[in-house]
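Not every chain of the complex is shown here; the ones you see sit where they belong.
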Amino acid sequence: MARAVRKKLIAIVEVAHLNRLLELLTQAGVTGFTVVDARAGRGLEGEWDRADFNDATQKKLVHAITNAATAERVFEAAEPFFDRYPGIIYGQDVEVLRPERF
Amino acid sequence: MAEMFALALANLTSPAVLFFALGVFAGVARSDLAVPEAVAKGLALYLMLAIGFKGGVAVAEQGLTTTLILAALAGVVLSFSMPLIAFALLRIMTSLDRATAAASAAHYGSISVVTFVAGAEFLRLSGIASSGHMVAVLALMETPAILTGLLLAGSGAAGGDKRTRGELVREVMLNGSVVLLLGSFAIGMISGPAGMTKLEPFVVDLFQGVLALFLLDMGLVAARRLSGARRLGLGGVVFGLVMPLIGAGVALGVAVLLRLSVGDAAALMILSGSASYIAVPAAMRIALPKADPAVYLTLSLAITFPFNLTLGIPLYTALARAVLGG
């Protein structure tokens, strides 16, 4: 059976800027999200690791399933955000149950 | 003199310093020894709670004195002003960009709680224990340097973010370690010796053991950070060794002016010579996201901290004694 399609957004963001990102998502119209702790990583700024007992460079993964229009608004708002702060954001299509939720 | 050497040696063979060395060894040898993040944070919370509480009880017993007020003022002034020297030196000695130099400079105005704790123990063993109220000075010194750092970074700070500087300052002042230190200090003052009776086995008896375990982890982290030393260049490394001497030296001058006791003078030197590795990095990620964290974390954790722990503390103590007698 063909399922309804929605957008999944994933952002990787630094712990100090997490609340700002969640606000950005909410303002764009995202109604649900789930945050996961990242453990380590590498990017333009070099490597980081949670074992550094120091929260300064810790990262979080934010997942949010939403509809296409909202996703587009998020992408637009995310551009200046990720210019300023470290991290990345990307999207992909997913098939969902109960599409009216998102 | 001979006595100072004996004390310096006792410092180097104390469990705390040796566990730090073990951590560095394990890290450099790429052992998979690791302290879980949550445990390391728990130990850090414990240390701040214990040090704050003990300081507060000490002040409850001694009362608020002019010495405390003077030392606190001195600490705040040092915290505000040391980043200026640090920034100037970094701009001369290294090729770091402005934001990174400003962020690094801020670390040197602020303080390292563990360095202070190791220093306080050293002073106690040397028979010139510092006053309990130096903990209040420590807590007050944590944040002013951050403001100087932001000023030094200039318009680049928080580049174009809609947050006002006021919001930034609020976030910085409410940093968890600052709140826990000052809060525990206040609780120690309010609950006083009666409170101490209840918490003594926790905050006093366990302290050295928890500190040893925490230092093991700091050694592991410092070793991981050592790889960042290449990015610093020779100039950066030299800065990380010279700046604590300057910080301690200026503090000694201030202590002489204020006629602090030998113990308090040495404690102020240790504070001024130490560099933050919790509160300031967190603040800099918020306020100066473009500054390179690898630079300031390496400077603070992998160069200045080990130097202070092993050589700086005995040296500052010896200087304080030489100048102030005792």
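We just call them A and B in the order they show up, numbering each chain from 1.
The rule we apply is simple: contacts are C-beta pairs under 8 Å (C-beta built on N, C-alpha and C of every residue); 3 or more make two chains touch, one makes a residue touch a chain.
Source: prediction; values computed, not measured.
Participant: Would you give the formula describing how many of each protein chain the whole complex in this file includes?
Facilitator: Expressed as a formula in the displayed labels, the copy numbers read A x3, B x3.
The working rule: only the chains that are shown with their structure count from here on.
Participant: Distance from the CA centroid of subunit A to that of subunit B, rounded to the nearest Å?
Facilitator: Their C-alpha centroids are separated by 35 Å.
Participant: Mind pulling up the subunit B residues that touch subunit A in the complex?
Facilitator: Answer in residue numbers: 34-35, 37, 40-41, 44, 159-161, 217-218, 220-221, 224, 277-278, 281-282, 284-286, 289, 292-294, 297.
Participant: Applying the document's contact rule, which stretches of subunit A touch subunit B when the two form their complex?
Facilitator: By the definition above, subunit A touches subunit B via 14, 16-17, 45-46, 48-57, 84-86.
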